[in-house]
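Provided herewith is a single structure, encoded as structure tokens, for subsequent inquiry.
One chain of protein is taken out of this complex; the other chains stay put.
After this line comes chain A, so read on.
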Amino acid sequence: MSRQRIKAVVMGASWGGLEAYSTVLSRLPATLPVPVLLVQHQHPTAGDKLPWLLDTRTAMRVMRAMDKAALEPGCVYVAPPGYHMLVDNDHTLCYSLAPPVNYSRPSIDELFFSAGHVYGRGLLSVILTGANDDGAAGTRYIKQRGGITVAQSPQTAEAVIMPQAAIDTGCVDWTGDLVQIGDFVVEQVFGLQE
């Protein structure tokens, strides 16, 4: 059994997210010993191109995962357009077509609540640029569960509403620009012990 404290990383973004994710993920090594799960708000009819785009920007493996796939270290999981992406109790992926949350499907809160439940203090969450407040409630919950919560510093975000809403909950531990966030994730994942 690994003794590292962080077991998984979750991220959420909306407006400006592709560029933001490209920068953050470019800082993460292929050897990152945890899975990274991310939600990018997209139109439901958007093609499923995001994993392919992001795969060209990071050393990690970006997956096009199926329902019930077991989460693996070193891999990035991208919520498909039109589905919520959750983490199930047995650390497998679980998709859902339940109604949109915060007008969004996939919703960041749905991912954050499910992962916060399962991983508790073993979770690190990141909120990046975006133009609505999806992810704020989920950030609060992850904080309550003892996880580590990060938001992009609003002055560096293409759209400030989403990181600001997370910060306004009073439950964000740390802020930084995109490069700093990438490095912070690596530092925490490798550095923190149980």
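Just so it is clear, a residue touches a chain if its C-beta (ideal position, glycine included) is under 8 Å from a C-beta of that chain, and two chains touch if they have at least 3 such contacts; residues count from 1.
FYI, contacts and distances are computed from a predicted model.
K.L.:
Out of "Nitrite reductase (NADH) small subunit", "Sulfate transport system ATP-binding protein", "Protein-glutamate O-methyltransferase CheR" or "Carbohydrate ABC transporter permease", flag the one the UniProt entry gives for the chain missing from this complex.
P.N.:
So the chain that does not appear here would be "Protein-glutamate O-methyltransferase CheR", according to UniProt.
K.L.:
In the full complex, which bits of chain A touch the chain not displayed? Write them out.
P.N.:
Counting only chain A, the missing chain is touched by 66-69, 80, 83-84, 86-90, 92, 94-99, 110, 113-114, 117-118, 120, 140-141, 143-146, 153, 167-177, 180-181, 183-184.
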